[in-house]
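Of the protein chains in this complex, one is absent; all others appear in place.
Going by the order they are written in, the chains are A, B and C; count residues from 1 in each one.
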């Protein structure tokens, strides 16, 4: 497989072209929005909780590259049905494994934008820990 | 002659050790003071005029290296009896020729400190032109 | 132009001067179409700095020993070279800074903090790079002055007829404009802006970071009061740039950075400032970088600015022509004859990050993003664009490879 085929493999393109859980939930219990200041990518995430702090539904919208959109789409699938407290401390490696492609530091920022934004939404609603440092390699993701 | 003997030749050492016209004139018709901010050298020059704008007497004091002290001493000999207007536009080459030693840019500043200060004194008393740019190679002489 | 023979350049031959092209990327020769962000370096520039460190290095200005004199001569000789590049009246007016950004900040702080206040206006343009935008917005905010934007038209050209309206209700004190837009390549009529500024008693601050690599920048012809450039965009090293300012203004200004070298006498209560340019150069100078900067200027003079400009115009016209063949590509900015060698565009339905990434796999390096021009992006109604930019080592086939890559990106992602 060429580097090209590795990065833009079928499943990524599928999530990019048909994102899961696309669209904002209304009403929702938690929401957050974030941008990647390096490229202007934007993601908004909304969450609805079920019993306790279990994530019942997630919805997102955004503009961005294939990697950031596909990664956020995959993320939403990954966290549904799991408790907020668990997702808040979910290591980024778990998502990266799911994405399953080699990423350079700049593209890593694209892939992790949605996860950071989701963690902020959970923090706002449930007081769970904020995402730590996302590394200084290429500028931080900004949240608003 | 070694570089050393060139720079510290007999006449320089003589002027350094027995400076001519040393001591400030009191009363005087014009005075100015200057420092070389690179090394802290200081020179004060006083002038008394005779008929018209002829420089009748010059006196100086200062602390500084052999080059700056000797050069100022030589300068005072050089300008006595000449009109202020002529000295004000005296090219630095005239003094340098009198000094007669090869000078690097930093030492040039030492050698020309007294001339700059004298020109300021003349300017103050007679409105003669101020010294132009002394070159940017190693910092300017500061006047106060 | 008074040249009789047309100056041309031989880009394939010049490429041999640049070690970076000896390498392959993703198995392909490097098509470096991101010179507007930073240019590659010829061996002459790299070697000039190594040689300086190996043979003439010491801290400058204050040393009496021979090595310090050599280093001082190297630094001050470089200043003279940069003076010549800009046709500045005196080397005293040339201040070495880290980059154009710092040069503009110097003016914003040292001139702005003492000369701006409520009722005053700073006018910047919608085209500005953040570096000639945010410092003014910030210092205006700190001093209570207003901050206004001169709009561009749909082709990305300044709407000069809006000037008086923009200035309404305030006293214009600063006009800040780039000579060449780094996003669109637009060449701005800085001479006319300067005249307008001076009619109002305002200062004209010209950001020539993107112009100086590609065209003659003559500060006297521009009529500006301050002009900032960066070495790294013109084949020189990182870590150095220059600010030119009119001596009368620099002399009346407060200093900016304070510390060693920029002083006359330091008292416990009060300190007096050194002469120009030292007053604005606190601490140890970027000495080797200045030497590399001068080597770059010499290199560019050797190639010839007229030849560089002509070469880039040809490439730009060619690139715009090729992009115009693609109905799914939107190109921004004015026609080729009114711009420098920069082409910004978008591919329908494909994010610039993905375009740039897919091109990279073919060894084609372009930039994707907002190019430090978020206000302009808003005006264009996008968050990001692709940008291909050309320099003296760019060849036509690289543009063909770019276009090929766009087809590929569209096929995969759109």
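The rule we apply is simple: a residue touches a chain if its C-beta (ideal position, glycine included) is under 8 Å from a C-beta of that chain, and two chains touch if they have at least 3 such contacts.
None of these values were measured; they are calculated from a predicted model.
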| item | value |
| --- | --- |
| Absent-chain contact - pick from C:11, C:68, C:319 or C:336 | C:68 |
| Chain not shown: contacting residue from C:199, C:268 or C:325 | C:268 |
| Touch with the omitted chain, as defined above, among C:85, C:359 or C:392 | C:359 |
| Selected from C:230, C:316 or C:385 as touching the chain missing from the view | C:230 |
| Full-complex contact with the absent chain, from C:144, C:283 or C:349 | C:283 |
| Residues of chain C (touch criterion as defined above) contacting the omitted chain | 19-20, 22-23, 25-26, 30, 32, 34, 37-38, 40-41, 45-47, 49-50, 53-55, 57-59, 62-68, 98-102, 104-105, 108-109, 129-135, 137-138, 147, 149, 230, 232, 237-240, 255, 257-263, 265-271, 282-289, 353, 356-357, 359-360, 364-369, 372, 374-375, 378 |
| For chain B, residues in touch with the removed chain | 2-4, 7-8, 13, 16, 38-42, 63-68, 107, 110 |
| Touch residues of chain A, complete complex, unshown partner | 35, 37-39, 104-107, 133, 136-140, 142, 144 |
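One rule holds in what follows: only the chains that are shown with their structure count from here on.
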| item | value |
| --- | --- |
| Intercentroid distance (Cα basis), chain C paired with chain A, Å | 37 |
| Chain A and chain B: spacing of chain centres that average the CA atoms, whole Å | 74 |
| Centre distance in Å when chain B and chain C are each reduced to the mean of their C-alpha atoms | 44 |
| Chain A, residues touching no fewer than two other chains | none |
| Shared-contact residues (touching 2 or more other chains) in chain C | none |
